[in-house]
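Note that one protein chain is taken out, while the other chains of the complex remain in position.
Take a look at chain A:
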Amino acid sequence: MPAPTRHDEAWRYSDIAAVAAAWPLPAPENIIVPAGGHYARTIVQDSGAIHQIDIAIGKGATAAIHVLNIGGEYGRIELNVTLHEGADFKLGGVQIGGNAQTLEIITTVTHAEPKATSSQIVRSVLAGTAIGTYLGKVAVARNAQLTDSVQSVKAMLLDRSATANAKPELEIYADDVKCAHGCAIGELDPMGLFYLQARGLSPADAKKLMLQAFVAGVFEGAEHEEMLIEAALQKLGELV
């Protein structure tokens, strides 16, 4: 298979040179969560890597993935998830990039059978000329009634030169489903920053506190919550 180009939707915003250099990629990691099982995984991408993971979640099973995507010139986390009856998938993703970093989280979540639930929360903080992308497709099969799926995607731009791409996408063939998606790209509230500074926080600390609040909720309940927050804070400290 040839290396992807910008014409491939899933690679449209990628660092194509970095992808070509890494091509061909090894086969995706393959995870099967058996019926009734629980799976939890924490991924800290801090060196510039492409992670491709296929996850099949069996009947009534759960999987929770927490991702901190912060390192290297190009970091990509690609998840291909299939949910069986009554299964549950949770993704909490944070991307923090500065300089010319390109960071992306790409997901395809397929509700193959009824009554499965999925929740994806992704927060990106981008400075410099960094590019942060979330492409998330939720596909609901014809018989996957009572699917409940949520995508919440927000990005914070610290500089006008940074870029955020967000594309939550739904492909629904069942007729009794609940699929919510929300998406927002913004800047830090200048009045909030002034308020914090007027109480004594330096501009950098005020920004850091607001950004911490922006990303912290994503890791709530994560297996390695403290480590994730600490690593995120350290990276934020480098950007403000």
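To be clear about the criterion, a contact is a pair of C-beta atoms (placed from the backbone, for glycine too) under 8 Å apart; a residue touches a chain by one contact, two chains touch by 3 or more; residues count from 1.
Definition applied: contacts and distances are computed from a predicted model.
**Q** Determine which name in "Carbamoyl phosphate synthase large chain", "Na(+)/H(+) antiporter subunit C", "Fe-S cluster assembly ATPase SufC" or "Rod shape-determining protein MreD" the UniProt entry assigns to the undisplayed chain of the complex.
**A** The record for the missing subunit names the protein "Fe-S cluster assembly ATPase SufC".
**Q** Where the complex has a chain not shown, which of A:Met1, A:Ala27 or A:Ala198 is the residue touching it?
**A** For the chain that is not drawn, the touching residue is A:Ala198.
**Q** Just checking the interface: what residues of chain A touch the absent partner chain?
**A** 189-192, 194-203, 205-206, 209-210, 212-214, 216-217
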